[in-house]
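In what follows, a structure is listed as structure tokens, so that the remarks can point back to it.
Heads up, one of the protein chains got dropped from this complex, but the rest are sitting where they should.
Naming follows writing order (A and B), and every chain is counted from residue 1.
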Amino acid sequence: MGTLLMAGWLLAGAAVPAASVADTTVELRRGDRVVVERFTGELSVESWSRSSLSVAGDADDVRGVAVTRSGSEVTVRPDDRKARTNDVELVVRVPAWVRLEVSGRELDVSVAGVEGGVAVRNVSGDVRMDRVAGEIAISTVEGEIGVYGARGPVTAHSRGDDVTLSDVTGDVDVGTGDGDLRLENVTASNLRAETLDGDVYFNGALAPSGTYWISVHDGDATLILPGDTDAHVSVSTFDGELTSDFPVTLRRYQGGGVFDFTLGEGSAQLEVKVFDGEIRFRRREGR
Amino acid sequence: MAADGDHAAFERLYRGHVGRIHALARRMVGDDVAEDLTQEVFIRAWSKLGSFRGDARFGTWLHRLAVNLLLTRRETLRKREAKAVTADGVLDRLVAPRQRSPGAAVDLEAALARLPDGARRIFVLYDVEGYGHEEIAGLVGISVGTSKSQLHRARMLMRGHLNG
Partner (left out) sequence: MMNGSHARWTDQLSDYLDGGFAEADRDALEAHLAECGTCRDVLHDLRALVESAHRLGDVPPARDLWPGIAAAIGAPAPAARPRSVIELPTAARARARRGLFLTVPQLAAASVVLAVISAAATVWVGPGVATTSAVGEKGGTVAATTDAGAVFPAVDLAGPPPELAQELRLLEQTLAAERARLEPNTVRILEKNLGVIERAIDESRRALAIEPGNVFLREHLDRTYREKLDYLREAAGIADWTG
């Protein structure tokens, strides 16, 4: 099939025709690690029910891919002899139980259904994960991060874009330089969220005896919590404004905008530090 | 973003793409006029931002604009032909590119500078920048067959220069 026709298929959003799916399949074994590195463009990784790895995409893109095994590590990377430095669009399918590691420079990444742990690292490009499990680690300098449905500790850091976690169970460590942090329905015993220029929005619950730490340089911190939250809250701010649906009984005032108060029985520990912005505590109706 | 007339955004685009455009200008036209032409490319890009519909990558659109500008600068090309461009002149201002064997890149740029204009243009567009023969034929105004034979001639000349 000519490349122009192939491009038409991709632009139209149609599924890549079977004729272009590569024969590049490699059998995988339990305990294998799949490493995808050095591509530029768009990469999708999806889980399937087979115990093998396959790479699919435009015929030209797939032709430039090399898959090699070394021990329990299977690597997918550009074939230097054949690949140009062009953008590729690839779909890699793996069994759900693998551990996946992806790195690239300018690379958009989406991962779905991988449950053995996922690590993604790029310089620019958006990263999206759906229904993943295991240790999740994402690092990008300029790119949006979105994790929807995860079981396992999640570490997600961007430098210049938003980070969104939704339906996540496990310890959380998120951060960005210039962007917002959105945490919805996050169940974590330990949470750390830090942004320089941007807002933090947390809508979830605090576990008893959990520790939560939020820091914002220039932006707002909004926490939406159940009415029966038990937490000892410590707020520090230089030029900030606190608004609260909960009654606030100040227990300690250090001067310079540092004070503590207690919600309920005070078993969780919550620290909110905002240099310049608003701090809002809202009570969530229902549970 | 930049299409709204935001100078700051355009500066960011400039910073992100100037290296590539300047390299293209140097290789296509020569080191002595590359800076002037690079400036012209961006000035023209600013004035034509309204025609950038955002349906392709900005870099691709900018690159195409640069190629068109560089190809139509016949006066500049002729001026360049009149000067004796030596290998030393190219090396003096060469910034170390990313190469496995640094020496190879320097030799390559020097050999490139010694090619006749027509051959050099095709070599840069095809082998360095990745355009296809159909595209080159359309841009330069020659047939696909001529593009292919010019490319081969350029490669054989380069091979001759590099092998000493």
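Just so we're on the same page, a contact is a pair of C-beta atoms (placed from the backbone, for glycine too) under 8 Å apart; a residue touches a chain by one contact, two chains touch by 3 or more.
Values in this document were obtained by computation on a predicted structure and should not be read as measured data.
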Which residue from A:72, A:185 or A:243 sits in contact with the chain not drawn here?
-> A:243
Note that subunit A touches the absent chain at residues 38, 84-85, 103-106, 121, 123-124, 139, 141-142, 159-160, 177-178, 194, 196-197, 215, 217-218, 236-259, 273, 275-276
At which residues does subunit B meet the chain that is not included here?
-> 7, 10-12, 14-20, 22-23, 26-27, 34-35, 38-39, 42-43, 46-47, 93-100, 104-105, 108-109, 123, 127-128, 130, 148, 151-152, 155-156, 158-160, 162-163
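Following the convention adopted for this analysis, only the chains that are shown with their structure count from here on.
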Distance-wise, how many Å sit between the C-alpha centres of subunit A and subunit B, to the nearest whole number?
-> 39
